[in-house]
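Dropping a structure here in structure tokens format, bear with me for questions.
Of the protein chains in this complex, one is absent; all others appear in place.
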Amino acid sequence: MITELGHFALITAFVLSLVQGFLPLIGAARGNAAMMLIAPAAAISVMLAVAFSFGALVWGFITSDFSLALVANHSHSTKPMIYKISGTWGNHEGSLLLWILILAIYGGALALGGRAMPMALKARILAVQGLVSTGFLAFSLFTSNPFLRLGTAPLDGKGLNPILQDPGLAIHPPMLYLGYVGLSMAFAFAVAALISGEVDRLWAKWMRPWIMAAWCALTCGIALGSWWAYYELGWGGWWFWDPVENASLMPWLAATALLHSAIVVEKRGQLKSWTVLLAIMAFSLSLVGTFIVRSGLLTSVHSFASDPARGVFVLVILLFAVGIPLALYAWRGPQLVTTADFSLTSREGGLIANNMLLVVATAIVLLGTFYPLGLEMVTGARITVGPPYFDATFNPVMALLMMIMAIGPVMAWRHGKTARLRVVLITAAVGAGITAGLTSAFAVGFSIGALVALGLIGWLGAGIGADIWQQLKPHGGAGIARRARRVPTEVIGMWLAHFGIVIFMLGAVGDNLYNSEQVVRAKPGDVIQIADRNVTFTGVKQVQGPNYQALAAQLEYRDQSGKLFALLTPEKRIYNAERQTTTEAAIRPTLRGDDYAVLGDGDNKIGFTLRLYYKPLVSWIWGGAVIMALGGLLAAFGRQRTAANQTSPVTNSTTAMPASGRGA
Amino acid sequence: MIIPRMRNLMLVGILPLGLLLVSLVPNTIVTTAANAITAEEMLANPELEERARNLSKQLRCLVCQNQSIDDSDADLARDLRREVRSQIAAGDSDDAIVDQLRQKYGDYVLLNPPLDLATMFLWLAPFAFMLLGGVIVLMARRQSGTESINELDATERAKIEKMLASRNGRNE
Partner (left out) sequence: MMSQLRLSFLLPLLAFTALASVGAVALYATLSGSRDPAQLPSVLVNKSAPRTSLANLMPNDAGDNMVQLTAFKGQPLLVNFFASWCAPCRAEAPALEMLSKRVAILGIAYKDRGEDTNSFLEQYGNPFRAVGMDTDGRMGIEWGVYGVPETYLLDANGVVKLRHAGPLTRGVIDATIIPALEALGS
């Protein structure tokens, strides 16, 4: 019964979102307040309807209602409850409904909040949201209905892929979707602006929290996915340039460019057409990501069951949702161009470079991901574009970006050369020299690329440090505490976010350069040495889990003095219902590094294959991402302390005098 | 015709050049760790084993989705690893080994796309993108001139007054 109600709610939502999509647009064009006010009302109703619908689906999973085809195909009665719930989105239809839910919640949130916005703008934004919702609701109802019933309910379900039965999976898709779908808000802002032809600073100001929320969620979502792959897939790797990973990276890159670009619009009224384009691009890339994952055209470990017929539907959504706004942009974009009143060596210039580099990086990833498909269409040949290609092309662009990151925020608006900049530049250069020098002196046998990476870490770290010091050091009678209070929260957020990148790079480089590895065939009693640890393999034990049986290796870790400091138990699991074997790596994460152990095949007679790793600083990868997200949160929602006593655009308190006194 | 200022040209020119220089350097920052090897497979000579591992990381496991034969547990991956090691032990060069596999399985087996006519666009594109980006930025600046604009004009001022008034009205 509840399922049928859920289905009905979904249909209702579809109709309502149609209304939400069209009427307010007409109303805004005609200045008809009644029609415009339909938008928030419809948005809230759609949110409630989809929420109910999603709840009904979750209910079906919780109660193991096997008459629901989706539950029968993807769940099992012995699954732990949390995985029954998260199994709701562990499949194509359910995850699509989750996508729609989050879309509806964002729309409802804007409808409920956003009081300061002019009615027409709000109406247009919600209308665009409504149109996107309509497309996805149609996709769900007509090709991927989660509420389909089976004629006769089986006694039990087919179960969920064991690899997906994991806490990381429970959070990863919702977090990721909060990001992907959140970008639809910025997209709606941009399209609304293109329709009305008005882009101003207030528009950018209102857009900012939505961009930041989406960006933070996406950062966390990608980090979660990478971390999950690291511990779940048993390969010890954390990024594979897999098409679906690329699908999440591209919107992130565009969103990063967008959030920086929006700052310039808000504070200086410049880069309007860039910002509009980036907002459209970011969500378009989310949609392209959806296409990649659900159309079955590109093979990936992550893909849902592939179905080219569904791919057609997504392509149609893409054509409308991306094609029309880009056409609008081609037509209206030039009107948004403002005359530039800044030199290229200024903060605006730095941000333009930032935009450009991020767009180039995005283009590289997009090209690399789609090239095999394109080539196959043209010549029939099949090639692979794998990690070596992306490492060679993407990394250098990011390196350039890291260089700019240290000096861009320090430059003044309009004309950048200031004393503050000089100090930061010199400190950064010294920092780079030190780290590069230290590494080449002490480490042995690694690539020049690694040297460059370490130099960059030194550059950025020292640069940020220099900026912080300049802002906080006692000056003009004010002590550190007083000066710290005067720094705008968004600047602290920026420092944190950029610093997060330094931490991330340290993790990536540390693991890549200094990891240790031992692959052995061990019999019970053998001792293996890795890094500065002695590992005693005492044997395997049989373990019984809730829905699996496992063989667990017992590994005793001792340090150089002989003290036992850890027991790691990597497992090989056999899941009863799904009849699948998985390998569960045993990981002991610490700030200094991870101990990582994997159990391979074998038996007590010939011994077992053991793969032991020590990965220095690897958790800094995800730590860095979390710090970045925190920085973003601060920047988004921190109080604008300087706004109160400003008559001119917000600048940092000790920026050297803009333009005055110099010819402009 | 665009006649960009010397300094701007240098700025734009340096970026693609820098890109070219850095990309020519073997770059291994973001790669996966190894994992599917068993102890028996490994060659006795550590140098040869190192070569084998590096080669394996560049070869695709054909029955997996986007993994190298070094990473994969699949039977075919194991067979190919063994093949690579036996050829290394027999004294073949890295290029010869890769070429032999290409003869049998096609370019698909390479994780690093080859540099030939078909992939010319793929390899040149990053530089082209950078150049294009730089050119667009310069063109836009050239076109826009340098009038100062940041004052509110009468219409904008009126709009803001109206918005503030209606907002204040709502708050009270």
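We just call them A and B in the order they show up, numbering each chain from 1.
Everything that follows uses one rule, which is that a residue touches a chain if its C-beta (ideal position, glycine included) is under 8 Å from a C-beta of that chain, and two chains touch if they have at least 3 such contacts.
Only a predicted model underlies this, so the values are computations on that prediction, with no experimental measurement involved.
From the options A:129, A:270 or A:295, the residue with contact to the chain not on display is A:295.
Taking the complete complex into account, A:327 is the one of A:33, A:327 or A:426 that touches the chain left out.
Considering A:29, A:69, A:141 or A:373, the position touching the chain not shown turns out to be A:373 (whole complex).
Within the full complex, the residue among A:62, A:116 or A:318 touching the omitted chain is A:318. Of the options A:222, A:281, A:407 or A:568, the residue whose C-beta touches the omitted chain is A:281. From the set B:36, B:55 or B:80, the residue in touch with the chain omitted from the display is B:80, counting the whole complex. Not every partner is drawn; the one left out touches chain A at residues 273, 277, 280-281, 284, 288, 291, 295-297, 299, 306, 308-309, 311-312, 315, 318-319, 322-323, 326-327, 329-330, 333-334, 337, 363, 366, 370, 373-374, 376-377, 380-382. By the touch definition given at the top, chain B reaches the unshown chain through residues 2, 62-63, 75-76, 79-80, 83, 102-106, 108, 136, 139-140, 142-143.
Note that in this section only the chains that are shown with their structure count from here on.
The part of chain A that touches chain B in the complex is made up of residues 115-116, 118, 200, 202, 234-243, 268-269, 299-301, 303, 337-341, 344, 352, 356-357, 359-360, 363-364, 367-368, 371, 375, 379, 381-393, 395-397, 399-400, 447-450, 452-453, 508-509, 511-512, 515, 517, 519-521, 598, 600-601, 609, 611, 613, 615, 649, 664.
Every residue of chain B that touches chain A in the complex is listed here, in rising order: 8, 11, 15, 18-19, 22-23, 25-40, 42, 58, 60, 64-68, 71, 106-114, 118-119, 122, 125-126, 129-130, 133-134, 136-137, 140-141, 143-150, 156, 163, 167, 170.
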